[in-house]
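Have a look at the structure below before the remarks.
One chain of protein is taken out of this complex; the other chains stay put.
Labels for the chains are A and B, by order of writing; each one numbers its residues from 1.
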Amino acid sequence: MSLGILGYGVYIPRYRISVHEIARIWHEDGESISKGINVIEKAVPAMDEDTATISVTAVQNALRHSGLSPSEIGAIYVGSESHPYAVKPTAVTVAEAIGATPHLTAADLEFACKAGTAGMQMVFGLVAADEIRAGIAVGTDCAQGRPGDALEYTAGAGGAAFVIGKNKPIATLEGMYSYTTDTPDFWRREGARYPSHAGRFTGAPSYFRHTLSATQGLLDKLGLSLNDFDRVSFHQPNGRFPLSAAKALGIPLEKIQDALCVRRIGNTYSASSMMGFARQLDLAKPGERILLVSYGSGAGSDAFSFVVTDEILEKRERSIPVDKYMDRRTELDYALYAKHRGKIIMK
Amino acid sequence: MGKNEKVAVISTGMTEFGDLYEYEITGIANLAIYEALNNLHIKKEEIESLYVGNMGSHLFEGQENLGNLIATYAGLTCPAFKIQAAGASGAVALRNAVKGIQSGSKELVMVLGVEKMTEATKQHEAQLALASGLDTNWETRMGATLASLFAIMARAHMREYGTTREQIANVVVKNHYNASLNPKAQYKNRVRVESVLRSKLLSDPLRLFDACALSDGAASVVLASEEVAYSYDSDPVFIYQIKQGFAPIALHQRESLTEFSGTKFAAEKAYRDMGITAADISLAEVHDIFSIAEIIAIESLGLVEKGKGGFATENGDTALDGSIPINTSGGLKGRGAPLGATGVAQIIELFDQIKGNAGDRQIKDIKYALAHSMGGTGGTSVVSILGR
Partner (left out) sequence: MGVARSWRTQKSRYRLTGSKCTKCGALYFPINIVCIKCTSLDLEEFQFSGKAKLIEWTRVDEAAKGFEHLVPYYFGIVELEEGVRISTQIVDVVDENILQPGLQLQMTFRKLGEGTEEGIINYGLKAEPVDW
C-alpha cells in the first residue's frame, strides 16, 4: 500500500482554432506569433460544454481507468478559474454525474492555473491521513482571453482528472513541495468578463521564479537531482515558457517535449500541467520518475515527484490517451469560434 | 354504439380563421355560438351543456376557467367547461358531448372549439405553447420542437417507403388549392411545389410551408339526440361513430415512427362497430398539422395502402376529384389551425359536404365522411364517422 495515482483521465473538446486564424482577424502576423509562443492551435469547447461538462467526462475517464466504483470516492475537488457559477460548486455536479454522492466531501478550488494541483495535494493529504480511501482532483478550464489580447491565442479548453489512493497505484508519490508568494501577474476582478495580465511581468518574477523555486525545493526535500527524472511536465501558458524553464534547469528537451500539449490545444489553465503529466504517463514505462510542477498566477507552484509502477501497464488498455483527444479535431474559423465562445450576444 | 345511439349535428357556426386581432376569445366564441343558435332559432336556454375544446388559453393569454368565461360572455347559464387534449381538444370535447347525449342525460348540447393564438406575437412564445403538447421533460427540454418530431417521422417515412420530398409538398399544394375554394379559409392563395421546397427550413426536411400558421378561430356545433334532431331537421346529419385512440405521448416511446397507432386503433374500431370498411368512406378531414402528418394519417386510417400516402397524394387520389378526397376544406394547413377549433371545424366541413353546401369543393355521392383529429405528435387521436 503506497500513496499514489490509481488512475487518470482527460477530456479535450474537439474544436480548434489556429493561431493563424486569430491573427487574421486582428491583422497580426500569424506566422511569427505562432513561432513566438510555440503554439499552433488551441482547443475550443462546443457551445454546450463548460467546465462542469469537461470535468465530468475527464472524471468518468479517470474513474474507468482506476477501476474504482463511484462509491469508493471520498473527495472530489475541481480546480478552475472558469467555474460556471460564481456561487454554487462545480464539484457537486461532477460528484452527482458520476454517482459518487452523497457520502463524500467536495469543493471547488481557485488559484489561477494551479487550482488542479492544489486539489491533488488536498486529496493526497486526506488519503495519507486515512480519512478517505480514494479521492479525485480535477483541473479544468474553458479559458477566456480578451479578443485581440495576447491571451486569446492560447486560452484553451480541457480537463484532467486524477484518482488518488493507496491501493495499487500506477505511480507512487515520492513527495510534494510548494512555493507561494503574493505576486500580481494575472488577475480578474469580480464581475469582469476577461482577465488582465501584467505583460512581461508574468515571466521572470512570476512563472520562472515560482516554477524554478518549487522544482529546486522539491529536489532538496527529496535529495534528488534533475538527472534522476525521466520525464517532466511544467505548467504551459504557452509553448515557450516550459522550454525556457527546462533550459534554465538544464533539463534536456527530450524529457519535457512529450508534455507540451499546449502546442495543439493551447493553455488549458488549471488542466495545463496536469494534461502534460497525463501525456507523460501515457508514454511512461514502469520505474520511470516524473516531475510535475504547476504554476498559478498570483502566484504559486506545486511540485510533485512520482515513480511509475508496473500497474500502469495493467491499466493502460482502460485509458483513453491524451493523443486520442488531441487528434480528434475539427477546425473552426473565427466567426464560428465567436459563436462557440458565446461572444455573439443573442439577448 | 348501438343503432339508436347515433347523435345528430343539427346546426353549426364558424368564424373565419386567421388574424382576428379585433376580437377577444369571448368575441370569436360568441360569433360561432350565436351563428349556430340563430341558424335554427335555438334558444340559448335550451342548451344543456357547453363543451369547450381549447388547447392553450393559459399559455396564449393566461386565461383558464375558460368554460365559465365563455359561458358568461355568451349569456349561457348551463354547465360549461374546457377540455384540453392539445390539438385534439375540439375533437375530444365533441366526443364527450356525444357521450353526454348517448348517456340519455342530455338531449341538446353545444360543442365549441376555440383558439386565440395571435396573442403570442413572439415566435418563441407560440413555439413554446405548441410544444406544451409534447413530453416537456423528456422531449422539449432535450431540444425537441413539434416540427423536429414530425421531421423525424418524415425522414423515417422517406427512408422506409421511398416517399419523396416533392410528394410531401403535394399535400400542401392540394390543401392550399382546396382552401382557395373555401370562403372561411385563412390561406386562399395557391402554392406550387417549388415554393414549398424553397421556404425556410424548420427541421430538415420540413420547411415553413409544411407547417400550419398561427390562427384565431372558433367553431361550434349543436348536437341533439336522434329524437330531438328530427324536430329541427327532417334529414339530419349523424355522428355514427366517434372513437378515441391512444399512443404514448413521446414519439420515442412508440413502436413505429411511420404510423399513428392510436389513429389506426380508433379507425379500425369505428369501422368494425359500424360494419363498414375504409372503402365506404367518401371523403375525410385529417389532422395535417404538418404536411407529413396527412400522409401518415391517411395510411393509418386505411384510406390508402400503408407506405403509399405520398404516392397517392402525388397521383391526385386525395384531390377533390380523386378517389378519396382529403381535407376538402383546405385542412389545418389551408383553412387555418386555431388548434382547439380544428376538430370542430372538421365536423362542420363534413356537415356542409353531406348537406351539399360545400360550394365549389362539393364532393358528390357521399356515403360516409370521416374526421381525424390528433393531439401532440399523435398521442391522442379521435376518429369520427358521419353520414345521413
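Keep this in mind: contacts are C-beta pairs under 8 Å (C-beta built on N, C-alpha and C of every residue); 3 or more make two chains touch, one makes a residue touch a chain.
From a predicted model like this one, the values you see are computed outputs, not experimental measurements.
S.K.: The complex has one chain that is not drawn here; which of the drawn chains does it touch?
M.R.: Those shown chains that the absent chain touches are A, B.
S.K.: Can you say which of B:Glu115, B:Glu139 or B:Glu314 touches the chain missing from this structure?
M.R.: B:Glu139
S.K.: Of the listed residues A:Met1, A:Ala129 or A:Met346, which contacts the missing chain in the full complex?
M.R.: Residue touching the chain left out of view: A:Met346.
S.K.: For a quick check of understanding: of A:Asp48, A:Asp130 or A:Glu317, which residue touches the chain that isn't displayed?
M.R.: A:Asp48
S.K.: Which residue from B:Leu66, B:Ile152 or B:Val191 sits in contact with the chain not drawn here?
M.R.: Of the candidates B:Leu66, B:Ile152 or B:Val191, B:Ile152 is in touch with the missing chain.
S.K.: Out of B:Leu202, B:Ala247, B:Ala266 or B:Leu386, which is the one that touches the chain we can't see?
M.R.: Residue touching the absent chain, from the options given: B:Leu202.
S.K.: What residues on chain B make contact with the chain left out of this view?
M.R.: So the residues of chain B touching the unseen chain are 124, 127-128, 131, 137-145, 147-148, 151-152, 155-156, 159, 200-206, 250-253, 257.
S.K.: Which chain A residues would touch the chain omitted from the figure, given the whole complex?
M.R.: Those residues of chain A that touch the unshown chain are 14, 46-50, 52-53, 56-57, 60, 84-85, 88, 93, 96-99, 324, 328, 330, 339, 342, 344, 346.
One rule holds for everything that comes next: only the chains that are shown with their structure count from here on.
S.K.: If you average the Cα atoms of chain A and of chain B to get two centres, how far apart are those centres in Å?
M.R.: 59
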